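For this depiction, one protein chain was excluded, whereas all remaining protein chains were kept in their positions.
After this line comes chain A, so read on.
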Amino acid sequence: MPNSSNSITDLGVAAIRDGVAAGQFSAVEVAEAFNANVAAAQDALNAFIVATPEKAIEAAKAVDAARSAGQALGPMAGVPIGMKDLFATEGVQTTAASHMLEGFVPQYESTVSRKLWEAGAGMLGKLNLDQFAMGSSNESSYFGNVISPWQRPGSNAQLTPGGSSGGSSAAIAARLAPAATGTDTGGSIRQPAAYTGTVGIKPTYGRCSRWGVVAYASSLDQAGSMARDVTDCAIMLEAMAGFDPKDSTSLDLAVPAWTASLSGDLRGKKVGIPREYRVDGMPAEVDAIWEQGIAWAKDAGAEVVEVSLPHTKYALAAYYIIAPAEASSNLARYDGVRYGLRDLPDGAGLQDMYAATRAAGFGDEVKRRILIGTYVLSAGFYDAYYTQAQKVRTLISQDFAKAFEQVDVLLTPTAPSAAFALGENVDDPLSMYLNDVFTVPASLAGLPAMSVPAGLDAQGLPLGLQIIGRPLDEQGVLNAGLAIEARAGFTAKPEKWW
């Protein structure tokens, strides 16, 4: 059994929890080991905006004391995790990686984070992300880029950990945390997981409460879990999910026992391969890993069926109308009055203060999306853009519903490439948006979806496969993920350079 701090940080959620429960190591030892890794990597990776080692130790002490007293331990007891800095944490700065919220200290705890602490988890710190979760590469944070722990062999070029949950994915891959929260609006859990060889699941819209999560696009935003294997993701998601009367779109449904029901046996299941996901210009390696995934699904006993999702090609364009529209409305709250930054030029009136505050507080990509959103919602353009996009969204959702009459889950690549270098797409918003081509459709339809690492490309960088399921069928998604995981045997980890 592991007894040095190095090997403790290679353990996942289940192994840490079970090891603490069995007395193989204390929760404090675990927290100290991860705290040390967080501190040692901060300058190189910039995965955290704020580290909270004292919070991790405090939670660990409580778990150790509960164990000594013979009390029942929670499903995440003794597991220190990273918290994406989009979740409000009482008494700990919450910024959404924006200058606008620098110094903002919530007076309350988000529902998802509260549930995790109640399950026995502790907080290592607040993880960096794309500003207001808008981005696919973690280059829009006011607090600097997150650097992936992965590098191409023989190169020290800095690669993206993906976005927007890039601090989460980098921290998990670099063994700074065994698991972390993420949020996914158009792929922000799945794409970073794919780029870093980690696992991430976005549940059905409404499973996890949005209360206390800084809003980006409310009809799409959904929290989920990220870790290094499917089982750990299931354990953590089970702790995060559940009905919350404080979120009007929260689903009033019991949380299924996903972990206890995990099974990688796909006999009798049908796996759909959407033909429209074979896009032009997709690297041969991505196609090859997809073929490999199909073979793995068959090996697990599934029948593989080609299906059609005819409106797939319009999903990204619909998303880049709907998400900015909702963002422009949600971000109207940042006005320099109630919380956050205030910029009050000499002699300025109220309107000037609003405009100056928002100009100073928001980054370029946030401004871009607010402007697009304001334009598509403005008088005369609303129907042509926003209503049309919401109609196309209905068609995309209907495509999925039809496909799920024939199959149980869909299998696709998670992203059209492996991780790219920082700076590569930053000057071209459109090419950056194309990263989300495979993840956005499931978001628009509110479906559960996950990314599982499947292998490495020729440059030694991770590639992920995505599994999309029926509404509320997280179990089917997790089970297919488990089947892929067992056959992929993905054990690669980034060589430590930081």
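Throughout what follows, contacts are C-beta pairs under 8 Å (C-beta built on N, C-alpha and C of every residue); 3 or more make two chains touch, one makes a residue touch a chain; residues count from 1.
Just so we're on the same page, contacts and distances are computed from a predicted model.
For the chain that is left out, the UniProt protein name among "Peptide ABC transporter", "ABC-type proline/glycine betaine transport system, permease component", "Acyl carrier protein" or "Aspartyl/glutamyl-tRNA(Asn/Gln) amidotransferase subunit C" is "Aspartyl/glutamyl-tRNA(Asn/Gln) amidotransferase subunit C". Within the full complex, the residue among A:256, A:283, A:416 or A:429 touching the omitted chain is A:429.
When the whole complex is considered, the residue among A:268, A:281, A:349 or A:489 that touches the unshown chain is A:349. Per the touch definition above, the residue from A:11, A:96, A:251 or A:266 contacting the chain not shown is A:251. Where chain A meets the omitted chain, the residues involved are 104-108, 204-206, 219, 245-246, 248-249, 251-252, 311, 313-314, 317-318, 320-321, 328, 332, 335-342, 344, 348-356, 358-359, 362, 367-368, 370-372, 374-375, 378, 381, 384-385, 387-395, 397, 429-430, 444-446, 471-472.
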